[in-house]
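Missing here: one protein chain of the complex. Every other protein chain is in place.
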Amino acid sequence: MIWLTWRQFRVNALVVYAALLAVVAALALTGPHLADVYDQSASTFLDWIATRRLDQSLYVVGTVGGFVVPALIGAFWGAPMIARELEAGTHRLAWSQTVTRDRWLATKLGLGLVGASTAGAVLGLATTWWAHPVDKAVGARTDSDVSSIFQVARLSPQLFASRGVAPIGYAALAFVIGVLAGAVIRRTVPAMAVTLAAYVVIQIVMPNFVRPHLATPVDTSTKIAAGSIHGIMGRGPDGPIERIDVGSAHPGAWVLTNQTVDANGATVHSFGKWVTDCLGPPPGTDKGSQTDAAQKQACYDRLASEGYRQHLSYQPAGSYWALQWRETGVLLAGAALLCGACFWRVRRLS
Amino acid sequence: MIWLTWRQSRIQVAVAGSAALAFAAALLLTGPHLADAYAQDAHSFLAWVSAQRSDRTLYDIGILAGFVLPALVGAFWGAPMVAREIEAGTHRLVWTQSVTRDRWLGTKVGLGLLGAMVAAGVVALGLSWWAHPIDQVVNLTGGSDGGNILGVPRILPDVFAARGLAPIGYAAIAFAFGVLAGAVLRRTVPAMAVTVAAYVLLQVFMPGLVRTHLVGAHATTTPITAETLHGFRGRGPDRIDDLLIDVDTPGAWVRSTRTVLASGKKVGTYPFWVSTCLPPPGTEPAEPGAREQSCFDRLASAGYGEQVIYHPASQYWALQWRETGVLLAGTGLLVAASFWRVRRLT
Partner (left out) sequence: MNAVISTAGLGKRYRRRWALTDCTLDVPAGKVVGLVGPNGAGKTTLLSMAVGMLAPTTGTIEVLGGRPASGPEQLAKVGYVAQDTPTYTGLTVDEHLRLGAALNPRWDDAVARDRIRRLGVDPAQRAGRLSGGQRAQLALTLGIAKRPELLVLDEPVASLDPLARREFLQDLMEAVAEHEMSVVLSSHLVSDLERVCDHLIVLVDSRVQVAGDIDDLLATHHRLTGPRRDPETLPADQQVISASHTDRQSTLLVRTEAPVLDPAWSVDQLGLEDLVLAYMSGARDVARDERPAFEVLS
């Protein structure tokens, strides 16, 4: 049974692994150089790498690949695996050999899951190894501006699911979704479409509703430190001020909520006009005069005396691997559940 | 024949159509409010809209859809169109009706192309209408690079192919490629995979190999001054490979910047003293001192200038039209190849 499954599967596997191998080879060739540069000058590393077009392309390919490869695995490996047999009627040939449906399905799922998880692991871990200097440099930053992809923290949703061990879980889950969709819908192309749609939904649901709860976030409520306001969000110069944007000094963290609360702990949705003083004069005008500095300080003092505090809830950079393992665990548990559904479904197929 | 084609593809049309309509409705609902905010205060508009989570998400979805939609159209509409009939043998049923193969394929491809182009047009032109205020700000100020996709000028490859007219061309060519792949490979799933792969390659190679040649790029040379020089790139203080120079071309697609001599010759290696143009690392950036000023003077007298080759923001629609034209011409070729192939099918 393993031979037959491998024989049916090998072209699919070769295509994906050849593409992965190319990416991994490119990463392996350029990775050591990055590490060297980082060792020589860690402080300027991020500025240096931001100017490297090839490295940037590679990083983007690795990241996008981490998101896309599980989708392709689900659609092109998972969905046709049973649907194509049902479409061609060959399941009747297979099931009339001395092979129970359970064993037939178990071999297909087993081989496919091994292949999918390996692909996810190779891509996720290779990118992680390559980007290790980038992650170290991002973790050591003091500001939270993001002006190139290399300044994005690996905990942020833009990178999280395509790095580390999470792609293993996503690839496995997408594959099983594909198999189940094929067994239920019994037609390949609609099953592929449904698999892709389900995968997109999962990628939206996980960072928004599941991942924040996988580890207890750190909650802090601090005085708004002088000079920490980056910007003020309102409707035009005369409109109400809705939000003040306070920088967080937690390098590499994933900030879940960052909002201003008043003395009672309630979220503030409108501010007095005076908070614009905290920003100082608009850029371009004469800066650094004494009155402006005094005005600015007075503004921060007033924020403090009115009891405004900044409430910050975040996953610290140190939670990265805990979150990675737990998310992978959740995804694998989901995959196991869907495997059960596949067995249930295949026993009822005709 | 039209009825049959419609009957076979109505589910796909319904799925794609409802998704495109939902997106268009979201654009219609939020668009006027963006225009209002822009009319009130253009200066802080970009910062404001960047802070609006729902608007950012909508724009992200729109850009993603602009890139992904043609791939989906090619793989899920184009590739199965002929391949599934061949796999199921139903092409023999159809061809034995009083319908020529040409008419059969013509109807299928015609309706499919129409559907693909309408879907892509709704999403991409809707997004362009919606993002009009953003484009105005970005073309004025140059926007911000990286991190925030709202600040990316629309002419850059990051968003170019997902907005305006281009997605119509991409959807058409992806669809036509899918049909041809299905007719050649005669199997649906491999045809889908090949279509997706071909689309990715097209997207990767289009900007550098085709787009930049569609409209002549501008070239300007600016002197190197304390205002424009902001860094070096090199393998050490004595070995400088490149100067990092700010060029003031808001909303433009910069193809290359390089240092040239007055003769127009490209500078390969820089004299060692160039490193004295910037204060040593670690010190506060301040007004250029005497050392730095003499360095800049020396640069100017030696005739060094920074040459920028770029496509200005004003070329956007010319590029869009021509790229769409190129893609539609490619579509025509692929469709012709499909006809040729289908006549030879058994």
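By written order: A and B. Residues from 1 in each chain.
Operating definition for what follows: a contact is a pair of C-beta atoms (placed from the backbone, for glycine too) under 8 Å apart; a residue touches a chain by one contact, two chains touch by 3 or more.
Bear in mind that the values here come from a model prediction, so they are computed numbers and not experimental data.
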| Missing chain: touched chains present in the view | A
| said: Considering the complete complex, identify which of A:Q8, A:S156 or A:N258 is in touch with the unshown chain. | reply: A:Q8
| query | In the complete assembly, which of A:T98, A:T216, A:N264 or A:S305 touches the absent chain? | reply | A:T98
| field | Residues of chain A in contact with the chain not shown | value | 1, 3-4, 7-8, 88-101, 348, 350
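Heads up, the rule we're going with is that only the chains that are shown with their structure count from here on.
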| Approximate Å spacing (C-alpha centroids) for the pair chain A, chain B | 24
| remark: Note: in the complex, chain A contacts chain B through residues 15, 44, 47-48, 51, 72, 76, 80, 84, 87, 145-149, 151-152, 188-190, 192-193, 196, 231, 233-239, 243, 245
| field | Contact set on chain B toward chain A in their complex | value | 11, 15, 37, 40-41, 44, 47-48, 51, 72, 76, 80, 84, 87, 144-148, 188-189, 192-193, 196, 231, 233, 244, 281
